[in-house]
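Each remark here refers to the structure printed beneath this line.
Every protein chain of the complex appears in place save one, which is left out.
By letter and in written order, the chains are A, B, C, D and E; residue numbering begins at 1 in each of them.
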Amino acid sequence: MKILLANPNATQAITEACSELARGAASTGTEVIAWTNREGPPIVDSFYTDYAAGWALSQALPRVTPPPDAVVLAGFGNYGTAAVKEVMEVPVVSIAEAALAFALPFCHRFAVLTAPARMVPYTQDLIALLGVAGRCAAVHAVNLPPLNETEPSPASAVTAVATAVEQVIAENGADLVVLGGARLSPYAARLRERVAVPIVEPVACGVLLAEAAVRLRLRQSKAGKFAAPPGFGQGGGT
Amino acid sequence: MKILLANPNATQAITEACSELARGAASTGTEVIAWTNREGPPIVDSFYTDYAAGWALSQALPRVTPPPDAVVLAGFGNYGTAAVKEVMEVPVVSIAEAALAFALPFCHRFAVLTAPARMVPYTQDLIALLGVAGRCAAVHAVNLPPLNETEPSPASAVTAVATAVEQVIAENGADLVVLGGARLSPYAARLRERVAVPIVEPVACGVLLAEAAVRLRLRQSKAGKFAAPPGFGQGGGT
Amino acid sequence: MKILLANPNATQAITEACSELARGAASTGTEVIAWTNREGPPIVDSFYTDYAAGWALSQALPRVTPPPDAVVLAGFGNYGTAAVKEVMEVPVVSIAEAALAFALPFCHRFAVLTAPARMVPYTQDLIALLGVAGRCAAVHAVNLPPLNETEPSPASAVTAVATAVEQVIAENGADLVVLGGARLSPYAARLRERVAVPIVEPVACGVLLAEAAVRLRLRQSKAGKFAAPPGFGQGGGT
Amino acid sequence: MKILLANPNATQAITEACSELARGAASTGTEVIAWTNREGPPIVDSFYTDYAAGWALSQALPRVTPPPDAVVLAGFGNYGTAAVKEVMEVPVVSIAEAALAFALPFCHRFAVLTAPARMVPYTQDLIALLGVAGRCAAVHAVNLPPLNETEPSPASAVTAVATAVEQVIAENGADLVVLGGARLSPYAARLRERVAVPIVEPVACGVLLAEAAVRLRLRQSKAGKFAAPPGFGQGGGT
Amino acid sequence: MKILLANPNATQAITEACSELARGAASTGTEVIAWTNREGPPIVDSFYTDYAAGWALSQALPRVTPPPDAVVLAGFGNYGTAAVKEVMEVPVVSIAEAALAFALPFCHRFAVLTAPARMVPYTQDLIALLGVAGRCAAVHAVNLPPLNETEPSPASAVTAVATAVEQVIAENGADLVVLGGARLSPYAARLRERVAVPIVEPVACGVLLAEAAVRLRLRQSKAGKFAAPPGFGQGGGT
Partner (left out) sequence: MKILLANPNATQAITEACSELARGAASTGTEVIAWTNREGPPIVDSFYTDYAAGWALSQALPRVTPPPDAVVLAGFGNYGTAAVKEVMEVPVVSIAEAALAFALPFCHRFAVLTAPARMVPYTQDLIALLGVAGRCAAVHAVNLPPLNETEPSPASAVTAVATAVEQVIAENGADLVVLGGARLSPYAARLRERVAVPIVEPVACGVLLAEAAVRLRLRQSKAGKFAAPPGFGQGGGT
């Protein structure tokens, strides 16, 4: 099975980091094809870059050849997920959808960590759109320096994330934490050694949900919301 | 006061129809500057074209010179409204936001009519995102022929819309109806003569809400969700 | 256009303060007719005085001659708003409805400030009734001395309100603040110089929404909830 | 124990009908004191008459001597219930609150029947305010002639109500029905012989909840929402 | 009238404590028959023991002879309440249902205290299931030593509970408190002397709601959810 792991931003280093997480999770027999949204923004850190990413994704992904068996959108956000579902005939899942789907059975209330703080409202809208806000204890920003400053050492980054985890447990009653962003995912393994609650790393969830969808012959419903856009494929769309 | 009326799609005829509605509603002293999203799709009828429209809008609108006093996004949808709010310093309102804001004080429960049927889920997501789903009796599709077929006569179109209005009153308990799309707006006046409930035409609402925002010195909060994107205006955005 | 600005309480000084805010917001050509609810309570600070105000309002307003083009109910509360909508044929909006309608498009989540603390539950009920509780970050009481004590200096009152604004931003994630009461409205201008989020002053919103309704020929739906009471106008009501 | 059964409207015949239902439900040792709101409207059939009733009630009830041990507000509505709770020191319950409280443990989803149809939105607001809308299958109007026409025979009235009961069972999934109005209460006994679901008659619920509150020394919380209005009892209120 | 007070756990001392509270609340003429779930767990302090209790209850209660007029399930939880309602023909109420039903009319927002802390999520699920989460300010754990340690003195236990009450008033805006567990109920009387909000003791509520149901001839609807299980009573159930 070929799964296209589509990084919605144009930063190759993030594609590689996600790819490593994806391959670590994939089953034997699954080929993870890492793909970078070269026409997308350097990172999705606003609604503006969300639209930049989404438009580029929904233009480019239908043209990938050979078509994969499933697509995993490897950013913790929206960035045109519904648009990509419309234009693709194979199953499409975003890692946010996958992480929240996998979180629900294993917790009372989950928290989502994000960075930077401006992504808190963006992430709250995303969770509401997915219809699972009633299970969300908090969306909480991790205190990390801006991306254009020196990246903290892994140890101090893990400490910052662990502090946030402890806060959402103590103050918001969360009993499971979802890492809401490519910047946080690499710390999942080390974090699990330090905190008492399950840590959900979304890239791995995305790969396993895509594998499951392929095996179950399940894909986005084409009977309504995600039907191909009018005229798409007849010169109107691509 | 200069209000930019931005048609999110590239169809000049729709710009003109909206412009007529806008000028009919504007106060003396308000200049309505009609603007067409030339890089956008012919029409927004899917999430795919929503992203096409939104990305083009958020690229182009910050470059409009001279900058207007406010922007009205003249499509009944999302198509990057939050992205445009981020990249603009002046007040930005979509006609969907304006229509729903104006509907709330005047009804028990509103219904939104849309066409074609595939826009029903899209519109439900929009209403939920605006946080007013609890006041929404129904999103209902009007039975009109596809856009690429012969347009019905005004009389038969008005009859189709009036039938839909009567249905949401009788079956869903709506007592006010919002016309959810550029295709329906031109029938507002004739419709009001035929039905017993207020008909909200969104373009006019958008213009009047934009005027009010300018007078009140009110615009989208720049303290969080709608702050300028990181790096925007320093070569990172435009 | 004649807009009746109806102060729901009997305190002339409040009528005058509201009137000044209203005239500052009204368009050229709009005549703001200030009206005091002489049979109402000195102030609406309880459900008891809410009913006193509402009953007097719904008795008196239909008798105002000549009838205005619209009515703005100038208190941040309920006090019979639906009753007045029933008995009037012209558009009726309360300033609470107007302020919340205008807040929605410009924020992620709004907060409402109120005083005294006993009005917090009253205001929460009001926001829920309007169907926008999902967008409300907090209803928060401003720490001001009781009305029958010496009024604080404007400077110290502004400081008290600004402190409350900063609190709802930091603790509740609000990015826009609505001033929920006649006592707070006069500080709007000075407050805007001190805080980073939009401050919504409801009286001005009420006037502009009423103007818009008149121009749009929009009023409360007479097809259900706000139909004239049975027998009203035939000796049964007035 | 003395329970004041306060009919919110001025119609003595309704007081008597409610009184009969109340006495049929009261325990030995409970004295039901029927009281008519002589300054109220002939019937509460609108928000306008709701305010008329509520203001008169909250003026008159604190002056009843000797004060009763509890007050039952005998109309299926709001009409100042919170205002009366503020001005009274003894427990106050409306029959709507009591009926819904008693319905919850005995059903999956309840329906409320009302008449006339214009009271449907009014009743929906009431149920939402009480916080139990999630358990409400439907608010449904019974098809009865207007009050000023000839009252139908009991048999045909029971048939009309039974038809409505069957409809909310079949179409809305209700498994318990609350009779939402003084006009429907007298048919409760005959109705129970004809339908398969429990029929909740609110006057009886009100009396038994008031008795329970007295025995439990439970009354409306005076720590916030229902505290005595500022100045009340010191010349400011009465 | 005979009311069976069914302690869902097997601890006789708890049965006795509940029985004392129940008899203190019951009307003259009501016989409270205390019953201990001998096949149940020592205490319900988990979902595991909830199922142990519920299965034993729904097996044993239909066999009680002579059948009582109503059943009060005397634990603040779920433990098969719906199952017992299915298998019994007489009215069944849990004390949690009764306490929340009685709390609603007398507060703005209630809080539920529980112990130990692990019961917080369990209790949140219970409140959501009853459909009244919108009225719940908080579920809060009281800081008491584990059951297998030395029980604190009544004075220090009352202090621990009073501290929790003050916290939910100040931090969560509660204006009424429900004691959510057999361990807390005995402190109700002393607590009322120390705090400013109504304290709802659930056992007493359960008895009075059961009495009311018997008098009103009201029981769980047998038309759907609570119909006798298929085959029950024909060898399939008992």
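Definition applied: contacts are C-beta pairs under 8 Å (C-beta built on N, C-alpha and C of every residue); 3 or more make two chains touch, one makes a residue touch a chain.
Source: prediction; values computed, not measured.
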Inset, instruction - Could you tell me which of A:D45, A:E97 or A:D125 touches the chain that is not displayed? - result: A:E97
Inset, instruction - With the full complex in mind, choose from E:D45, E:E97 or E:D175 the residue touching the hidden chain. - result: E:D45
Inset, instruction - Name every residue on chain A in touch with the hidden partner chain. - result: 25, 27-29, 91, 93-94, 97-98, 100-102, 104-108, 130-132, 134-135, 169, 173, 175-176, 192, 196-198, 200-201, 204-205, 208-209, 211-213, 215-226
Legend entry - Residues of chain E in contact with the chain not shown: 42, 45-52, 54-55, 58, 80, 82-83, 85-87, 116, 118, 120-122, 125, 128-129, 146-148, 224-225, 227, 229-232, 236-237
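The rule we apply is simple: only the chains that are shown with their structure count from here on.
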Inset, instruction - Please indicate which chain is farthest from chain E, where distance is taken between mean Cα coordinates of the chains. - result: B
Inset, instruction - Sort the other chains by how far their Cα centres are from that of chain D and give me the top one. - result: A
Inset, instruction - Could you grab the centroid distance between chain C and chain E? Build each centroid from C-alpha atoms only and quote it in angstrom. - result: 43
Inset, instruction - Can you check how far apart chain B and chain C are, centre to centre, with Cα atoms defining each centre and the answer in Å? - result: 27
Legend entry - For chain A paired with chain D, centre-to-centre distance based on mean C-alpha positions, whole Å: 52
Legend entry - Contacts with two or more other chains, residues of chain E listed in rising order: 108, 173, 175
